[in-house]
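If you scroll down you'll find the structure; I have some questions about it.
With one protein chain removed, the remaining protein chains of the complex are shown where they sit.
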């Protein structure tokens, strides 16, 4: 069994930002030499998400508005008694999920026609990390 | 390490439909010959979901109504400027998730008493695909 690990670092300018990381993940799959296996893409922070969806700017705005409707930014969370103001970001992380596991077939991510991998930052403007772990052979 | 890959194809009659695929996934696990490992079941489209829950018709209606309450079908999404009308289906995909990873123990899916695998179509009436990837030994 082969394995390969890489870390990506983000430091977004805006509090919330959506970054297409498909080519970075594909590049690590190539480097790993794995032909058949799995690649885990997982945020290392609990105020960000990783998801697979469309690279369409209108949809990305829809996702942002939808996530903020269901888990609104605001001052009323108990978590804010600790001095934080990012309770919404923790809930958005739970809503959308912090990781995806993608299949590798014949050395490539085995994707459908519109699937793209996104890192969704919900509490940015500071250094955040993401892990890519590939196993297979 | 062994690996095994299969694709399922769906073309539902209704826009939204919920299909129990447990026996299809179990069949692929048997074919793979894997005794200890993981099986990834992952939609290849971004307007469908894969989840594990109960095979109870009332609950399936509850899930459908709930998903449509939190991510309603309607004309107001920015994504619709592209000519699409399926913004809700993209959000339902994010709400419920597009994949599950199931444990294989002694050659079978290691499930609790009520766990069943469902493909949830949110934008059907056309050809959609799902991938089953098994790794282990």
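A and B are the chain letters, set down in written order, and residue numbers restart from 1 in every chain.
The rule is short, and it goes like this: a residue touches a chain if its C-beta (ideal position, glycine included) is under 8 Å from a C-beta of that chain, and two chains touch if they have at least 3 such contacts.
Note that the coordinates shown come from a computational prediction; the quantities given were computed from them, not determined experimentally.
Trainee: Could you pull out which residues of subunit A are in touch with the chain that's been left out?
Mentor: Its contact residues with the unshown chain are 1, 3, 5, 38, 40, 42-46, 70-71, 77-82, 87, 90-91, 93-95, 97-99, 101, 129, 131, 133, 135.
Trainee: For subunit B, enumerate the residues touching the unshown chain of the complex.
Mentor: Per the touch rule, subunit B residues meeting the hidden chain are 1, 36-38, 51-54, 56, 58-59, 61-63, 66, 70, 95-97, 100-103, 105, 110-115, 135-137.
Keep in mind that, in the parts below, only the chains that are shown with their structure count from here on.
Trainee: Could you grab the centroid distance between subunit A and subunit B? Build each centroid from C-alpha atoms only and quote it in angstrom.
Mentor: Each chain's C-alpha centroid was found; their separation is 20 Å.
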